[in-house]
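Only one protein chain is missing; all other protein chains are in place.
Letters A and B mark the chains in the order given here, with residues in each chain numbered from 1 onward.
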Amino acid sequence: MALRLKDLAQKPELLSGGHRLCAGCGASIAVRQILLAADVPVVAANATGCLEVATTIFPYTAWKIPWIHSAFENAASTIAGVEACYRALKRRGKYDREVKFIAFGGDGGTYDIGLQALSGALERGHDFVYICYDNQAYMNTGIQRSSATPLGAATTTSPCGTVIPGKTQRRKDLTQICAAHGIPYAAQVSIHRWRDLISKVQKALAVEGPAFINVLAPCPRGWRHPENKTIEIAQLAVDTCVWPLYEVENGITRVTYKPREKRPLADWFAAQGRFAHMLRPENAELLQRAQEEVDREWERLLRREECDKAFVEQTEAQGQ
Amino acid sequence: MGERILIEGNAAVAYALKQINPDVVAAYPITPATEVVQVFSEYVANGEVDTEFVAVESEHSAMSACIGASVAGGRVMTATSAQGLALMWEMLYIASALRCPIVMTVANRALSANINIHCDHSDSMGARDSGWVQLYSENTQEIYDNMIQGIRIAEHEDVRIPVMVCYDGFVLSHALEVIETNTDEQVQQFIGEFHREDSLLDVDNPKTFGPLDLQDFYFEHKRQQAEVYEHIQPVVEQVGKEYGELSGRSYGPYELYRMDDAEVALVALGSTAGTIKDVVDELREQGRKVGLVKLRMFRPFPAADLVDILGGLKAVGVMDRSTSLGGFGAQLWTEIRSALYGKSEVPVLDYIYGLGGREIQLAEIVNIFDDVERAARDGKVEDAQLIKYVGVRE
Partner (left out) sequence: MSAKIPSDAGWRELPEAGIIPYAGNAEEYNTGDWRTHRPVHDPEKCTNCLICWINCPDSAIIVEDGKFKEFDYEHCKGCGICAEVCPDKVKAITMVVERGE
């Protein structure tokens, strides 16, 4: 069934105004879109970070769903416990509502300190969706580098200095790591394509078992772009293939958006202060390395999609 | 009436878990508590319990999952030891602050480094500020009894605080003892049903758990939590009395052994109390007026009671199976001395023993009594004699 904004707008807003995320924050846009995807009550666990801190400064909460924050690295294990209790209570006839479980974590609480708990929860097969809002650094504590920070980005712990030009390591591909757990569904989404985002979250909620969604959440403060450009920046990430939109459903990879015109990485860098140094002549080699890396990964993704498509067709043919 | 069975400590823990049949157990194996999870897994695999067993990937995740399940309204239990307890340290504070009535057994084991899998109390002592009720067990019977009472204590409406049931690693966890059990029905009737008033699964009344406190509210929240501990001892006593009616074995915050006319006494936690009882009997045969105070409830600390019990003695020896590095004396001694300050001039001596599973000998305990009686005769203790290590090679 096609998603229409008119229909979605009739649903209640589950993240109220009055939270204290920055003006133009990508994470809050992501959460609003994500919560619109659910048609049954949702219970969320949230790792420490921008989203958690800014939405629940006592005595105010912006959440209109049951919500728990316990610590930084354990959104996945906390929600695993909630889900286990739900299963137990249902089985024992003590609870009869239908509920879906979501864990929210930033890239800090997911790629790094939260990776163990996430991996454990995925492996054990809990029925939940883990949403990582990836703003590519530990933003809440002051823009420190994470393993999601891309090559060359300047952060406060990987600053562009006179000797070292920003982060020298490439970033982790967490979506692939999660898919490699063999979970039923993993996907990358972007806030500038709400329909793609919401339908993928719906798929994730619908599968039985664990699902992982990685949403790029541009951060005006940390990425140094104007606060009204958040959606534009998200689009740029996808059009330069820095952040491909794809899904892995039962092991089959499908790219859900291919830019008509793949834009050069330099455009992505030019739009953000954290990459300003990458366009200097002395960093030309670094820029080239970064471009090659993006191209390589994009090609690899397309190849995987082709390969999986052929496999599916072959299997269907054999089945007949 | 249940049965008399021969059982290993850890298996008794698992057996109590089985009879309690909680909603969720999220646990990770660690020596010397490993068998708890293993035996319980057999119960799960054979359908003898219908608990959701979450085989988490670390102890930190164990406590995190326990908190999630508890806030969701479940009856939740787990088990760990030493490094595992240390790994979940931040979560212990969170469990108590979120008022999760989780019951956890801790097979007391030394904290690394060096890595040592044997008994001492450094693990649970390190967690004494985390807001958990702490009960120590002298023998396997007490472990079993403490777990069942622990559920009632934790879930009591005046409490709603997690409970740690401690027992000596290897000494109790791996020893075979005969215990008396209750029937399954008796246990279920004693613990009753659990219902959490403010539950995460109450989707019609969504609540936010674990928000951010700035400087304007944290202090009030902590003060509010601190108040709860003032009301826990009566619950421990009441539950202990009711348990006595059920099983014939009643409990309180402590046990007094031959204290009626004692002039000097030792205070101890855990299995060593059992050993000391034998020495007390031996010395009493010789006419020496000695006794033992076995402390069962270390948290909340029953200060008033201990002042009454110890304040009128001629000297007290405190047995600490742990140490506070850089502190002035070890933990139990520090707290007892602090409670007595201004109330009594009784000399109180600290005996640090048994670290890393070092066994304490009967003869050593006799020496300790000799030492304490000397202090009683002198009426005071030299500073240099106040804190001693027993059983370490110099």
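Going forward, a contact is a pair of C-beta atoms (placed from the backbone, for glycine too) under 8 Å apart; a residue touches a chain by one contact, two chains touch by 3 or more.
If you're wondering where the values come from, they're calculated on a predicted model, not measured in any experiment.
A.B. asks: Which of the visible chains would the unseen chain be in contact with across the whole complex?
C.D. replies: For the complete complex, the undisplayed chain touches A, B.
A.B. asks: Out of A:227, A:267, A:299 or A:313, which touches the unshown chain?
C.D. replies: Residue touching the absent chain, from the options given: A:227.
A.B. asks: Can you say which of B:50, B:220 or B:308 touches the chain missing from this structure?
C.D. replies: B:220
A.B. asks: May I ask which residue of B:43, B:190 or B:209 touches the chain that does not appear here?
C.D. replies: Answering carefully, the residue with contact to the hidden chain is B:209.
A.B. asks: Write the list of chain A residues that the hidden chain touches.
C.D. replies: 5-6, 8-10, 13, 15-26, 28-29, 32-33, 55-56, 58-65, 191-192, 194, 220, 226-232
A.B. asks: Against the chain that's been left off, what residues of chain B make contact? List them.
C.D. replies: 97-99, 198, 205-211, 213, 216-217, 219-221, 223-224, 227
Methods note: only the chains that are shown with their structure count from here on.
A.B. asks: Quick one: chain A and chain B, Cα centre-to-centre, how many Å?
C.D. replies: The mean C-alpha positions of chain A and chain B differ by 43 Å.
A.B. asks: If we count contacts the way the header does, which residues on chain A are in touch with chain B in the complex?
C.D. replies: 41, 43, 45, 52-53, 56-59, 61, 63-71, 73-74, 77-89, 91-92, 95, 97, 99, 116-117, 119-120, 123-124
A.B. asks: Quick one: which bits of chain B touch chain A in the complex? Just the residue numbers, please.
C.D. replies: Checking each residue of chain B against chain A gives 23-24, 26, 50-52, 54-58, 60-62, 64-74, 76, 90-91, 94, 98, 200-203, 206-214, 217.
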